[in-house]
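Working notes, structure below.
All protein chains but one are shown at their positions in the complex.
What follows is chain A.
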Amino acid sequence: LCHFPPNDSINPSQVLFFGFGWLFFMRRLFKDYEVRQYVVQVVFSVTFAFSCTMFELIIFEILGALSSSSRYFHWKLNLYVILLVLIFVVPFYIGYFVVSNIRLLQRQRLLFACMVWFTFMYFFWKLGDPFPILSPKHGILSIEQLISRVGVIGVTLMALLSGFGAVNCPYTYMSYFLRNVTDSDILALERRLLQTMDMIVSKKKRIAMTRRQMYQRGEDQNRQTGFWGMIKSVTSTQTGGENLSLIQQEVDGLEELSRQLFLETVLVQATKERIEYSKTFQGKYFNFLGYFFSIYCVWKTFMVKFWSQHISFILVGIIIVTSIRGLLITLTKFFYAISSSKSSNVIVLVLAQIMGMYFVSSVLLMRMSMPLEYRSIVTEVLGELQFNFYHRWFDVIFLVSALSSILFLYLAHKQAPEKHMAL
């Protein structure tokens, strides 16, 4: 069955996806960093390109574009490449860059990177034990072994994110939850912040002055000789030193306060901007979408199986686009929050790994949303996995994640007005 298909619109689109991934990397993720290791950028773009191609193939499946043998060939090719990248390339490079950052191990980088990779493979393999994901007729070295494990990790991730998203989406967009923030609140906070900074400055000036006086007196003391001179020098530096440590403690406390005030001000500013945004036309539009999608998320939990081809195509398309967009936005925020110039390479590779596993599992789960006639290709390509297990696993983790998010947001929301009133 390995013949080259006659008409091929997959390859240009793959190049397009690769270009998009490349641009996203350069313009968004690595906006403030210099790309020194181009392999990271290439790996990220390749992962993105092949993941998007998988979605494209699903669309083609539903639309009936290209010949079925051509689609089958591309599915298989795509799958092999993605698995190769997710299981061999990305984990190896993650290990390599982590090891490169540690000075002690830098000499034997390759050796340690291989060791890390073997450790990863061990745990990856062990993942198959507690889950009933394979039927006994699969051999040890079959592709199902790899996909099933990737599927477990990816599905867990998806369920966690979806559960949180389903709860967070209505919370964020509905005006009901927004606290009332006025300009005077912000001004009051800013005034407190500046007052705290001024206090820190005056105390640090005192410390500097005291140190200088101690230093000068110390020089004078050296000139004083004799028994009394010695006693004097001991007592005066002691009181000077005690004063200093007292003031220093006050400064430490004030600095901690200034940090908290700064973060509080940022939070209040962000809330005010969100309120203003919700009053604009764009804000109202997304508000409406928020209502719509929260209802959709609830509906999805009950798994309604009433689909026709057009609806399934549109909805699958929307799911794909919003998942990709949502994932990229979340990953970007995450990246900005935790990266530094040293760790940026590692973090991007970790994000590529998450993205790849996420997309592979989307395909797995999407199978259930597709009408029976389109499921066959997915079953054929991915082999006979226990798809039902994945759906049950998704539902369990989704519910756990959604309930935890509700609890978490409720606690956070409850604490906030009290803090607000204390100002």
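Throughout what follows, a contact is a pair of C-beta atoms (placed from the backbone, for glycine too) under 8 Å apart; a residue touches a chain by one contact, two chains touch by 3 or more; residues count from 1.
The rule is simple: contacts and distances are computed from a predicted model.
Q: For the chain omitted from this view, which of "Erythropoietin", "Rab-like protein 3", "Tax1-binding protein 3" or "Acyl-CoA N-acyltransferase (NAT) superfamily protein" is its UniProt protein name?
A: "Rab-like protein 3"
Q: Of the residues listed, A:Ser13, A:Ser100, A:Thr265 or A:Ser404, which one is in contact with the missing chain?
A: Of all options in A:Ser13, A:Ser100, A:Thr265 or A:Ser404, contact with the hidden chain holds for A:Thr265.
Q: Based on the whole complex, identify which of A:Met197, A:Ile247, A:Leu328 or A:Leu409 touches the chain you can't see.
A: Spelled out, the listed residue whose C-beta touches the missing chain is A:Met197.
Q: Give me the chain A residues in contact with the hidden chain, please.
A: 27, 31-34, 190, 193-194, 197, 200-201, 204-205, 207-209, 212, 255, 258-259, 261-263, 265-267, 269-270, 273, 336-337, 340-341
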